[in-house]
Structures are given as structure tokens and as C-alpha cells.
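Just one protein chain is left out here, and the rest sit where they should.
Presenting chain A:
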Amino acid sequence: MASESSEVRLLGKWASPFSNRVDLALKLKGVPYKYSEEDLANKSEDLLKYNPVHKKVPVLVHNGNPLPESLVIVEYIDETWKNNPLLPQDPYERALARFWAKTLDDKILPAIWNACWSDEKGREKAVEEALEALEILQEALKEKRFFGGENIGLVDIAANFIGYWVAILQEIAGLELLTIEKFPKLYKWSQEFANHPVIKDGLPPRDELFAFFKASAKK
């Protein structure tokens, strides 16, 4: 059994949604772990040792075994600690969950990120694509409370950027992307997500995150 006296470490960045996904998964499973904050401008020896291929965070180190890539890590956590499953049992439902997690990373997150950081010239098109991406995501939610159904699942965790970061970034950018008027169901989900008792404790503090991105915006 993996849960007895196992050493779990997370090399991460507090402001990164990708790193945060791993925090959320570990907290949902009730797994104790040691967190180290990485300075990506000055990568630690450990980071270079544990993720020589990509040299990025997050990296999970379990009993000395390193694993990078947030979604790969979250699935590993789900398979290693079997309480509070993050993926459904049915193969088709699992394939769908993986599809949405991948689509979030490949299409939805980049569209929103681009819109929030776009310059005047590219803004209109970037915003249009961001709104389309949010529409697609809202449709996937249907009438469910969470993407995982009654409980937080892989897709909810993968969508943490949408559930928490977007509100902050869009305010800084002066945009209205995820609003209750435009996307009532998705907006409601974001409130449920951010206020979920375990998730709430796992998200970085709003004011600090706002200040962090505001400072980045000025550069």
C-alpha cells in the first residue's frame, strides 16, 4: 500500500495553476506532503535532477521517484491513493474526462491567457476565441454541479485556472470573460469550485495572486 510512511514532495510555484493542480489533488486525497517553492529564474539542483527533460514545475517526488507534468501527476495520485476517486470507473467516462483535461490545456487555457495578455491589435480576435472556449467548456458541464458530477474530479482540477485565476486576470486586463451574465452555469461552477472546503484551502490567496499578476502586467 502506497499510503504508509511514504514521502511525498512537491516542487512547485505558488502562483502557477499547473503546480496548484497537484496541491489540490493531494489535499483532496488527504495526503501529507512537503512543498518547496521553485524560483524558475534560478532553478534548484533538485529541479534539474528531478525534471531534466523539461526543467519545469510541478514535479512530484514520491519515495524518491520523480514525476513531472501536472495532469500525469494528478492521474498518478488518483491511482496511488484510492480514496475520493478523481476519475470515474467507466472507460468511456474516463476517456471523456481525459479529453476535457487535454482540451483545457491545448485549447481553452491558451485562448483565455492570450485574451488577458493581448495587445490592442490582437485583442478583439483573442477575446472572441476566449469566449468561444468558455462556451465549449460550459456545454461540457451540462447540469452538473462539478465536471466530476457530485464531487470534484480530474476535469474540475484541470479547470482550476478557469475556476479561480480567470477572475483575477480578467480584472487586471479590464475584460469581461467569465461573468454570470455571459456564462451563468460556468460562473456558478466557479463559485462552487472556489468555495469547496478542501479546494478553498488549497488555492493561493487572492490578494497575493492579484498583486503578482498585476506586477507582471506592468512589465
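What we mean here is this: a residue touches a chain if its C-beta (ideal position, glycine included) is under 8 Å from a C-beta of that chain, and two chains touch if they have at least 3 such contacts; residues count from 1.
Simple rule for what comes next: contacts and distances are computed from a predicted model.
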item: UniProt protein name of the chain not shown, from "General transcription factor IIH subunit 1", "Glutathione S-transferase", "Myotubularin-related protein 12" or "ATP synthase subunit epsilon, mitochondrial"; value: "Glutathione S-transferase"
item: Of A:K34, A:K102 or A:K125, the residue in touch with the unshown chain; value: A:K102
item: Hidden partner chain, touching residue among A:R9, A:K29, A:H62 or A:H196; value: A:H62
item: Touch criterion as defined above, residue of A:E7, A:E37, A:E79 or A:E176 at the omitted chain; value: A:E79
item: Options A:K55, A:R94 or A:K185, residue touching the unrepresented chain; value: A:R94
item: Which of A:A15, A:V31 or A:I136 contacts the chain that the document leaves out; value: A:I136
item: For chain A, the residues touching the chain missing from this view; value: 2, 53, 62, 65, 67-69, 72-73, 75-76, 79-80, 91-92, 94-95, 98-99, 102-103, 107, 136
